[in-house]
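Removed from the display is one protein chain of the complex; every other protein chain stays in position.
Per-chain numbering from 1; labels A, B and C assigned in written order.
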Amino acid sequence: MKSTNIAELEKTTGLLWKKILSGSKFIKEIMDGNATKVLYAIYMIETFHYTKHNARNQALVGVRSQNVSDRYIAYCFHHANEETGHENMALRDIRSLGFDVSLISQMRPLPATETLTAYLYWISVQGNPVQRLGYSFWAENVYSYIDPVLRALQETLGLQDSNLKFFIAHASIDQAHAEEVQRMILDNCKTDQDFGDVKYVLENTLSLTGRILDDVWDEYEKFRKNDSNRYEFLRDTKLRK
Amino acid sequence: MKSTNIAELEKTTGLLWKKILSGSKFIKEIMDGNATKVLYAIYMIETFHYTKHNARNQALVGVRSQNVSDRYIAYCFHHANEETGHENMALRDIRSLGFDVSLISQMRPLPATETLTAYLYWISVQGNPVQRLGYSFWAENVYSYIDPVLRALQETLGLQDSNLKFFIAHASIDQAHAEEVQRMILDNCKTDQDFGDVKYVLENTLSLTGRILDDVWDEYEKFRKNDSNRYEFLRDTKLRK
Amino acid sequence: MKSTNIAELEKTTGLLWKKILSGSKFIKEIMDGNATKVLYAIYMIETFHYTKHNARNQALVGVRSQNVSDRYIAYCFHHANEETGHENMALRDIRSLGFDVSLISQMRPLPATETLTAYLYWISVQGNPVQRLGYSFWAENVYSYIDPVLRALQETLGLQDSNLKFFIAHASIDQAHAEEVQRMILDNCKTDQDFGDVKYVLENTLSLTGRILDDVWDEYEKFRKNDSNRYEFLRDTKLRK
Partner (left out) sequence: MKSTNIAELEKTTGLLWKKILSGSKFIKEIMDGNATKVLYAIYMIETFHYTKHNARNQALVGVRSQNVSDRYIAYCFHHANEETGHENMALRDIRSLGFDVSLISQMRPLPATETLTAYLYWISVQGNPVQRLGYSFWAENVYSYIDPVLRALQETLGLQDSNLKFFIAHASIDQAHAEEVQRMILDNCKTDQDFGDVKYVLENTLSLTGRILDDVWDEYEKFRKNDSNRYEFLRDTKLRK
């Protein structure tokens, strides 16, 4: 694959992020300075849930890949190794706000989160073995897009870096990862079909991630209106803004 | 599980269908009498793609289920047996309109179709072993909801029953299946959790199916505007309305 | 595949059975009229363990098969349906002798049993999709080979047909199954490679089954010498011969 293709993936990523960020009530609430700890916690609970599976489905790509380079298989296992346990950073960030996290791992994720998780396993266990790189392509390189959101969140809630370890740790890890992903794409995508499959997965995984923001927002609305008891453990009034 | 729960599942199904049918441009086009053979074909191509996996993921529930009744496991295999090859009915219906179907099985499904497929495998291979019954609950009982759409389609395009074999055959098979599904739910859902998991899967699989209608509509728009060459093989002018 | 190939599979099966039956101390003990209820029970415990997986790995063949006839896929699911729960017949037979069966499902199978089980999953989930027919070929047609052993067992221990339901029920079911298996082999083996793969699996699965007899014998010896406490629940003196 040529570097012009990388540019096309970058352009696609940018357009999709723009669509997601501009259409999301969740993002608007934060950018308007109205974020609350509960809103952030509800989002981080879902982050915990899908992150828990990322090392696993990444490793599955290596397990089942045939007719790819050993270097790509090794990359899958190496990357899985590095991502192992990162969901616990999400949990620690929620706890750092003062919330009780003991029930979180037993909660069923929201539908959009479960759908993204399902899709990541699906594209990892069948189809073109290189296609999961389309997910890594955008997921290892989100900070230019979400940085303003993280800043707004931090400012509104007076959060320290120690309350956003998941995002801040990944921001630095992901820089190296993003370069590795680009190299893997350039080395392992040989055909237009390969490139098309990477792009397809990029688009669908980013869209499905956008839907998590919508599900989080809907749950937050229900929480505020007392229409749901899903997040009773976040109702400690000392913490609610 | 009690029969009041079945009533709740029916109510949930009805509300979701109402939302899907009333919000879909695809449905509106058909109900307005503006359906074309191409619109129907694009939809049936996606039907082919997800149907191809239904027997398989149904069987997987039986393969992996522990601590459920033998009768439920046997049901999974029996039902998989009955659904095997039904995707070919969808293909035959497309061919019956005069279209060339030779390329269809090699096409990558639209993102919403691939997402539904991925989700059906996911809920089949892990989580509560009874949860897939939530999908069967609505999927084996769609005709009261889509019957007016099928009639409008048939009338606008002058289609015979032989052009809609997939739907017409299922309408009669599914009556028996729907009763079996209800019995399986009543026999195998012992707890509120079981019922909640069935309902969760009902809602998410029906919502994800609704999104297929949206993807189909978007592709149809691109086709009409010549913005995509995905369906070049449907452009035979004799067949386009 | 031609019927001459079926004859070759039959010949291979006969030779392997002869080797297994003539070399097995377990079989010799029974044919010499020295069987005990404990010996039979130890064997049936292992029968329980591998039978528990047979419907499941059979169904997996249908789940993963590509480029085979729908009829073969449907056969896999249909056959899985029919085999579901048969392990409970083995358990009932053990109970019918007066033994307590409550601990059996929690016991880890003997190594040879676990190895056969592992191998059946392996040949079901990868490789030539028709190869598992090599297992079914001999497994659905064992009675001409083991009938003398069953008679000796029954005579020595004074067992009724109700104490051997697993074998007696299968004897009648399997007649129809054996014919179906032959038809599936004839219909679905198109190449020498297909035939070779069926034969390979026939030989290896029958050999691995022979090793279960050896493991059972070794455990029986340990039981008699009080060298193992694995079967303490079979030590009820009223039942030991």
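Everything below uses one rule, namely that a residue touches a chain if its C-beta (ideal position, glycine included) is under 8 Å from a C-beta of that chain, and two chains touch if they have at least 3 such contacts.
The structure displayed is predicted, hence computed values, not measured ones.
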- request: In the full assembly, spell out which visible chains the left-out chain is touching.
  value: A, C
- line: Checked against the full complex, the residue among C:T84, C:T117, C:N141 or C:T156 that touches the missing chain is C:T117
Query: Which is it among A:T12, A:N88 or A:S207 that touches the chain not included here?
result: A:N88
Statement: Listed in rising order, the chain A residues that touch the chain left out are 55-56, 59-60, 62-64, 70, 73-74, 77-78, 80-81, 84-85, 88
- request: Identify the residues of chain C touching the omitted chain, counting contacts across the whole complex.
  value: 108, 111, 114-115, 117-119, 121-123, 197, 200, 203-204, 207-208
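The criterion applied here is as follows: only the chains that are shown with their structure count from here on.
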- prompt: Mapping chain-to-chain touches, which pattern fits: line, ring, star, complete or other?
  reply: line
Message: Report the inter-centroid distance (CA atoms only) between chain A and chain B in whole Å.
response: 29
Task: Can you check how far apart chain B and chain C are, centre to centre, with Cα atoms defining each centre and the answer in Å?
output: 40
Query: Of all the residues in chain C, which ones touch at least 2 other chains?
result: none
